[in-house]
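Down below is the structure, laid out as structure tokens.
Left out: one protein chain. Kept in place: all the others.
In this document, chain identifiers A and B correspond to the written order of the chains, with residue numbering beginning at 1 in each.
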Amino acid sequence: GKWSRLAAQQVLTQDQLLEFDPLGNVTLIHITDVHAQLKPLWFREPEVNLGVGDVAGLPPHVTGADFLKLYGIDSGSPHAYALTYEDFTALAGTYGRMGGMDRVATVVKAIRAERPEALLLDGGDTWQGSLTALRTNGQDMVDVMNALGVEAMTSHWEFTLGIDRVNEIVESLPFPFLGANIFDAEWDEPAYEPYKIFERGGAKIAVIGQAFPYMPIANPGWMFPNLSFGIREERMAAVVQEVRDAGADLVVVLSHNGFDVDRKMAGRVPGIDVVLTGHTHDALPEPVMVGETLVIASGSNGKFVTRLDLDVREGRMMGFRHKLIPIFSDVIAPDADMAAVIDGHRAPYQAELDEVLGTTESLLYRRGNFNGTWDDLICNALLEEREADIALSPGFRWGPSLLPGEPIRREDLMNATSMSYPAAYRSEMSGELLHTIMEDVGDNLFNPDPYYQQGGDMVRVGGMGYAIDVSKPMGSRISNMTLLKTGEPIDPAKTYVVSGWASVNEATEGPAIWDVVEAYLKRHGTVSVEPNTSVKVSGA
Amino acid sequence: MADNVKPRVRVPKSAKAGEAIVIKTLISHPMESGQRKDKQGNPIPRQIINRFTCEFEGEMVLDATLEPAVSTNPYVEFEAKVPASGTFKFTWYDDDGSVYETTEAITVS
Partner (left out) sequence: GAGFAATVLLPATALHAAVDEALAKFTGGAAVGEGGITLSTPEIAENGNTVPVSVSAPGAVAIMLLAEGNPSPGVCTFNFGPLAASQSATTRIRLAGTQRVIAVAKMADGSFVQAANEVKVTIGGCGG
């Protein structure tokens, strides 16, 4: 309630959140996977985040009470609220919303006031994820990140604006758009700048960009037809060598590989000092060490900013100090200049953003390896509005949460669905194809070799239950697929009506997913999403 | 003869004697595998580029045999070294007997 909230705010102060005993001569500031979230929000961290093979039980595959224990965080504390899912609704009431790019601007300015040469790096997934980013083709985010003073970025969802728009923005940026692993598909030549060398604190800092490796697989390749991505470990090794030969004292990889891919790459490519990882949306309060390489995970949705101070001398990293700064929006004052930029972009859409479409009685969240309530709601809408037997909703990791009792405004719906290929298709699929799809997506998540993982969560399913053994190889993880409305097993030879959205296929037909969910919300008024008990997980 | 068959090559304009130079070649060609069927269900006959060669002043650099598993618009990249200035000759052999050629000169210092 109000009293506890006031008390909590008295405990937390902006000075405490920013407190940092400076170290060395170099400061890096990292923010990633903002997904166009300009305003403070709720974002529940995952309850289920399984690691397989060598990384089982290692961060970031630690959640809830185990996470608190691992990092020595008190349950019920501000950090428990920011970093874990437990007691989320109650703690949200206590500590308030997180993020907001005007608060992020305050933090960045404060760090720069102390360390004028601090280097601000954006890990990508910046230009997509909201109504205003969709309507302005990413321009709101470009203007915000320019105002924030970003000095280099890498990318993933950026490319879903289409190659022409991406290149138009890249031309306009006052900083490089880095991607050592982005190649022209025809002649196999680098398509974007691979790295930039900055001179800061008397040191030469090479920042190498690594874009999301599975761009044309996880997102519609036809939107950027002449580009090839991939992990390209040998290319990374060659670029690290190139920047070392050019005199770099510190090598930083600004990566959108996802955590496990970066951990593997850091262990195999010599000469990387720091990996600023992104894509899998993990928020870790301490760096993970891979040999002498720091892997830093700065969360998503503007919830956190990482400050990393480094002592770089004689061509070596001699020491570091790190802080994952949680952006408590009621504690950190908004920066007025940034607030004006944000409000300027939102003003033309304000009425649309604020329109209430319904109310939720349940906590709505997405993040987690398997079904979350936001996607269960989307699946329910697809089943009803598209008259389908089975609904599929992609395992995206973006999309904020909503608390029980809150109105669902158009802004909230768009925060969970906003994208450039939203068609809600309706098609017939055999039980066999459905099984193939489930196995295929499962392998993208649970292949024991991280280089074969794509960094999304499991496809969310409505109207169908299944069991998954994450320890099994591809083709034998998924069993007991059941059509919920009849309780009958899915028959490989039978055909089912399936509705889903965000198909990577060109010319997919159907209404936009947000129109489907809006129609559903308007018919139901108030929605309540029951806990999903139809996905049985084992092998972890 | 397949329609719109157009070879393209990328060769550095100059190099040092004996230096390894990267050569990239592409030819626009459907590489019809012989395994596909048309809308009426009739097999579409195979028609591919089955051989590609690169020679320099009559000496072989690369002689490649291609099968239907090579992609549409076959791409071949390799490295050559040449002793003196001269001309590369690139040749693609089509199943239908057509032969496509292009040449590229290089100055060697």
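Observations
Just so we're on the same page, a contact is a pair of C-beta atoms (placed from the backbone, for glycine too) under 8 Å apart; a residue touches a chain by one contact, two chains touch by 3 or more.
Keep in mind the model is a prediction, meaning the values are calculated, not measured.
Of the chains displayed, those contacted by the omitted chain across the entire assembly are A, B. Contact with the chain that does not appear here is found for just one residue of A:Gly64, A:Gly201 or A:Gly258, A:Gly258. From the options A:Leu23, A:Leu173, A:Ala237 or A:Leu433, the residue with contact to the unseen chain in the full assembly is A:Leu433. Within the complete assembly, residues 19-21, 33, 35, 55-56, 59-72, 74-82 of subunit B touch the chain that is not shown. The omitted chain makes contact with subunit A at the following residues, 33, 125, 156-157, 185, 188, 212, 214-221, 228-231, 234, 258, 279-281, 392, 394-398, 425, 429, 433, 436-437, 440-441, 443-444, 449, 451-452, 454-457, 459, 474, 500-505.
Please note the rule applied: only the chains that are shown with their structure count from here on.
Subunit A and subunit B have Cα centroids separated by 43 Å.
Listed in rising order, the residues of subunit B touching subunit A in the complex are 10, 24, 26, 75, 77. Note for the complex: subunit A touches subunit B at residues 186-188.
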